[in-house]
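The structure follows.
With one protein chain held back, the other chains of the complex are shown just where they sit.
Right after this comes chain A.
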Amino acid sequence: MEDKDLIAEISSIRNIMDRSTKFISLSGLSGVMAGIYALVGAWLAYKLLYVTDDSFIVRGYYRLLEERLILIAMAVLFLSVLTGVLLTLRKAGKKGQSVWNQTSQSLLLNGALPLVTGGVFCGIMLLRGHYEVIAPCTLIFYGLALVAASKYTFGDVKWLGMFDIGLGLLAAVFPGYGLFFWAFGFGVLHILYGTIMHFKYDR
């Protein structure tokens, strides 16, 4: 066995270990798209919240406002997940990798626990009228989910998660600015992260 064969042998071991533990078909572009949806959603919410004609404020308006905000948030979530799934399927297809395997299952399972916990918790807070905790809580739980899932995909995801957790805590310190922290965490950071991932891994 020659020197370079030995090195090839070791690097093939490393490669197989990495591939067996990490799901690498996540698309960077879907991060960018999710960020754009979040920014558009945040802009719509901003318009609803702050740029409304005063004469429009009548009884029942707040109820309507709340419903609209939740609708916007749901639309952003739905579009982001849909785009993420479609682009990841496309990327996996191009590389000839399967998307439903041990690594993607671990990824989803580990990410789902903090994410679902956070989602249910935020739902309860919404129902109880604690609107000020929604922005910090969504950011914090989303960040925790990313950190938990990052073990099963690119390590960079962990950093996105850390930043989201930090932003969520900051948002809790400045309660009136939830929407801005939210737009930064889900919008700007996703676009930044997605762009980095796209150039680092997708090409």
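Here is the rule we go by: a residue touches a chain if its C-beta (ideal position, glycine included) is under 8 Å from a C-beta of that chain, and two chains touch if they have at least 3 such contacts; residues count from 1.
Everything below uses one rule, namely that contacts and distances are computed from a predicted model.
Look at the chain that isn't drawn here: its UniProt entry, checked against "Fe-S oxidoreductase", "ABC-type quaternary amine transporter", "NitT/TauT family transport system ATP-binding protein" or "Transcriptional regulator", names it "Transcriptional regulator".
Against the chain not shown here, chain A presents residues 1-3, 6-7, 9-10, 12-13, 16-17, 19-21, 98, 101-102.
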